[in-house]
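Removed from the display is one protein chain of the complex; every other protein chain stays in position.
Chain nomenclature is as follows: A and B, assigned in order of appearance, with residue numbering initiated at 1 for each chain independently.
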Amino acid sequence: MNSMEGVVTIVQESRFQLTDDAGAGHLFVLAHRSLAEPDQLEALQRRQTRVRVDYTEPRNIIGLLAHAVDIAA
Amino acid sequence: MESRNLGPQEQAPVPASAAGGTQGARQEWRGPTYYGMPALKEAPFESWVVGGYIFLAGLAGAASILAAIADLARPRRAAGTVRRGRYWALAAPTLGAGLLVYDLHTPQRFYNMFRVAKGTSPMSIGTWLLTGFSVVSGLTAALQFAAERRPRWRWLRRAARAANVPAAVLGGGMSTYTAALLSATSTPLWAASPGGLAARFGSASMASGAAALSLAEPPGPTRSALDTVASVALAAELACDAWQAIDYRRKGVAGALESGWGMAEKLGATGLGAAVPLGLYGLALLGGNRGNLSRLASLAALGGSLLLRVSILEAGNVSARTPEISFRFAQPDNLGRPRRRRR
Partner (left out) sequence: MDVHPRALDYTESEFSGPIPNESELTAGVRIVPGRSYGFFTDTTVCIGCKACEVACKEWNNLPADNVGLTGQSYDNTGQLSANTWRHVAFIEKHSDGAGPGVRSTEKPPFQSGWLMMSDVCKHCHNAPCLEACPTGALFKTEFDTVVVQQDICNGCGYCVPACPFGVVDLSTLDGKAHKCTLCYDRLKGGLEPACAKACPTDSIQFGELDDLHLRARQRVQQLHAQGVETAYLYGVPGGPGATGDLGHLNAFFLLTDRPETYNLSEAPTRPANRVAASLLTGLAAVAGLALAAVAAFSRRA
């Protein structure tokens, strides 16, 4: 499981874009077993909170699968 | 929000492509496909999980019906069957419901199934049917359990008999609504013969219920009665199979049963699962109740009932992903007579 920190910039349903410190945007899909709910993502995007995402790389899409989203210190 | 109906003169008819559309006794699709890509999506159910649930639901519903009938007709001599039937009825609310929740792709939200009650969705109908059946058959089983612990309190036995009636009624729904679940989709094989599939599932459920109860029953008049019920149900199942075959050929989806799972359905479900046990039951009933034949027949009927559901699910998926079959099915000649539509 890898980890990435950044700010949530786009949210659509259960997909979000995380912009990391280098300014690159990464597309994440919330895994169905993750504890985070799509409604919470919207709040994170509005407040531009810095978060840490634990993710894996699925084989069949160009994107990342987020398993956990935590607020980064 | 209704749109004005466009007149026929403003519509060009669908042009026949150079290769032509349906040909050959209304069976095969000779028209174009889009690179052989599927035009429909397969059901995402896991066949053994959902097939297993349908099998258990049918078994439990039929067990409840047979327990109620046995209790009303010959309560003392068939007490074993009555007892087992009422306990077997719990298979659906427990194991069956577990299988259903497992098959959801977001199982932690299973309770959302209770948000609505929709008459257009057999899955919604089934949710409430399963809930109602679970409650009533649970009550029946509890009363049965209590009646066995307190044999002097006769009212418990009468209460169990009374509770068994609504359980049996709902059990009737349980044994056949799953066919409506499959037919109310666009999957060609399932949609082609809604009546035939429903009657077949219902017959297979009754057969499996009778077979399960017969397996546990010692030789005697009760077991003969159960074997008779199973035989009639299996005969009905074979008749439905013929009914379905006619419908499938007429609507052009018979090709889905030429796959591997189609073979499983023909040999396993219809052959080993219906025709063979029917023969064995017949021999057992005529030949004076020889134990092994009846038990063999019951086992075959149970296996066939499960294999029937799984093979129909798999063959249905074949029909959905094969454009030749789905396009042939979705032709104007399969639309049927225009009836009074729902609102």
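Operating definition for what follows: a residue touches a chain if its C-beta (ideal position, glycine included) is under 8 Å from a C-beta of that chain, and two chains touch if they have at least 3 such contacts.
Note that the structure is predicted; figures quoted are calculated from it, not measured.
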Among listed residues B:P122, B:G252 or B:G303, the absent chain is touched only by B:P122
Can you work out which residue in B:S47, B:S137, B:N164 or B:S183 touches the chain that's missing from view? B:S183
The missing chain sits against chain B at residues 1, 3-6, 8, 10-18, 21, 31-35, 37-45, 62, 65-66, 69-70, 73-74, 78, 103-107, 109-110, 112-113, 115-116, 118-127, 168, 172-173, 175-177, 179-181, 183-187, 190-191, 194-199, 201-203, 205-206, 210, 220-222, 224-226, 228-229, 232-233, 236, 240, 316, 320, 323, 326-327, 330-332, 334-335, 339, 341-342
Which chain A residues would touch the chain omitted from the figure, given the whole complex? 10-17, 27, 29-33, 37-39, 58, 60-63, 65
